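Quick notes on the structure that follows.
A single protein chain has been omitted from the complex, and every remaining protein chain is retained in its original position.
In order of appearance the chains are A, B and C, and numbering begins at 1 in each one.
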Amino acid sequence: METFLFYIFSAGLLLTAFNTIFCRNPAKGALNLALSMILLAGLFFLMSAPFLAGLQLIIYAGAVMVLFVMVLMLFNLKNELFVFFKKRAWIWTVFLFGLCSGLISLMAFSSPPRENPSYSFLEGKQIALKLFTEYLLIFEMIGLLLLVIAIGVVVLSRLDKEE
Amino acid sequence: MLPIVILTLASTGFCLFLIAIPYFFAPKDKNSETKASAYECGLAPKQKRDSQISVKFFLTAILFILFDIEIIFLYPFALAYRDFLQTEQALGIILAMGIFILLFIFGLWWEIKSKALDWK
Amino acid sequence: MLLEPFSALQNFFPVFLAAGLFFIGMTGVLMRKNLLIILMSLELMLGAVNLNFLSFAKIYGFESAPVYIFFIICIAAAEAGVGLALAVRVYKKFKTVDIEALNFLKE
Partner (left out) sequence: MGKDFFEISINLIKIFVILFSMVGLVPLLVWAERRVSALMQNRLGPNRYGPFGLLQILADLVKPLMKEDFSKGNKKLLYYLAPILAVVPPAVVFGSIPFSAPFQVPAFEFFGFDLGPYTFYFQSFHLNTAVVFALGVSSLASYSLLIAGWSSESKYPLFGALRAAAQNISYELALSLSLVGILFLFNSLDFLEIIEKQSGPLSFSLLGKDFVFSFLPNWGVFYQPLGALIFFVALIAECNRIPFDLPEAEAELVAGYHTEYGGIKLILFYIGEYSHMMVSSALMIVFYFGGFDPYPFSQETLLNFLGSDFKLSLVLFFVFIIKFFLFLFVFMWIRWSLPRFRYDQLMDLGWKKLLPWALFNALLTAWFIFL
């Protein structure tokens, strides 16, 4: 039953991903992307990583999408005409996807996966133990990055007051 | 995982069922222009609907994301806090989290001082 | 039950899905002219990378994959914020979100 759900979610994910790109109105694109992020969180859930699924739900579906929808409402975009930048991009996509899936199947047949995997490292506590022992430096850098962005965004959005 | 999907489908189905009832039973009449116009306390809507909205909402949303990420880092730390106390380099980890929270507090203080958050 | 002949590929299915999603995001970035849609498809690509990390964590027991996913989620959200701040500035100055307008540096 679970694999059946897995296929439904991945089909839904591909469908909404297509919609975010091929829709006329960017606001509909944003809502489609929100749905695809929720489905991605569902996929994480099915792959027995509930903590990451929860994070994905909070950050992507909760915060990023609300930001997009807010911005799109700010711009009040009319239904723009169906404008494509370059036609050749399609060919690139199909070619690279074929190449990539070939490489993956090569890897699949060459090295067998682990036998009885224990997915204990996906719980919240294990992530914390690994995060704060091995990747402490990156953690500090991200803290600094967020501070810089917080200040930068405020300054950026205040420039027009001086003009 | 399956019960969550069933629960969402059940609740959407229930809402659709509720919405469908008036579709069958309620009276339907022609869709006059005045009825279709936006509701502005009875007066005819003055100007076309799109207008410029202040950037303030946008700023709140971005600051929400940034502070939400910092809170997300606190979740695993809170979960494994008692285990960190047992490890030998516990003090290093707690110090690092102290610096992180210091940056968080400084960011918040700077936002408040620079009046980026107040509305009027 | 679908991929019985390629049973070795059975647990590689999310990797193919992630690759597909990544390239959909890539077409979005390459093909669309609206700055916002480009940012959105960028989010899509980063989500696909997350999915890839998780599936390889499960297949090959890659211990520190969740930490990478953690960082990618944070950086993607922060990047979306900054990207949109710039998009607002572009909209205010050029009154359009079309990236055709951003060719003033070209002489």
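Just so we're on the same page, a residue touches a chain if its C-beta (ideal position, glycine included) is under 8 Å from a C-beta of that chain, and two chains touch if they have at least 3 such contacts.
What you see is a predicted model, and the numbers here were worked out from it, not measured in a lab.
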Contact partners of the omitted chain among those displayed are A, B
Which residue, A:A63, A:A108, A:L129 or A:A150, contacts the hidden chain when the whole complex is considered?
-> A:A63
Residue-wise, where is subunit B in contact with the chain that is not depicted?
-> 2-4, 6-8, 10-12, 14-16, 18-19, 21-23, 25-29, 31, 35-36, 38-41, 45, 49, 51, 53, 56-57, 60-61, 64, 67-68, 71, 74-75, 78-82, 85, 94, 101, 104-105, 108, 111-112, 117-120
Name every residue on subunit A in touch with the hidden partner chain.
-> 1, 27, 31, 34, 38, 41, 50-51, 53-58, 61-63, 65-66, 69-70, 73, 123-125
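Throughout what follows, only the chains that are shown with their structure count from here on.
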Chain touch graph shape: choose line, ring, star, complete or other and state it.
-> complete
Contact-count maximum falls on chain pair A-C
Which integer distance in Å separates the CA centroid of subunit A from that of subunit B?
-> 17
Centroid distance [mean C-alpha coordinates] between subunit C and subunit B, Å | 22
Quick one: which residues in subunit B touch 2 or more of the other chains?
-> 55, 58, 62, 65-66, 68-69, 72-73, 76
Where does subunit A touch two or more other chains at once, residue-wise?
-> 55, 59, 63-64, 67, 71, 74, 127, 131, 142, 146, 149, 153, 157
If you look only at subunit A, which of its residues touch subunit C in the complex?
-> 3, 6-7, 10, 13-14, 17-18, 20-21, 26, 29-30, 33, 36-37, 40, 43-44, 47-49, 51-52, 55-56, 59-60, 63-64, 67-68, 71-72, 74-75, 77, 80, 83-86, 89-90, 92-93, 96-97, 100-101, 104-105, 108-109, 111-114, 117, 119, 121-122, 126-127, 130-131, 134-135, 138, 142, 145-146, 149, 152-153, 156-157, 159-160
Touching subunit C in the complex: which residues of subunit B?
-> 55, 58, 62, 65-66, 68-69, 72-73, 76
What residues of subunit C sit close enough to touch subunit A in their complex?
-> 1-2, 6, 8-9, 11-17, 19-21, 23-28, 30-34, 36-37, 39-41, 43-44, 47, 50-51, 54-55, 57-61, 63-67, 69-71, 73-78, 80-82, 84-89, 91-92, 97-98
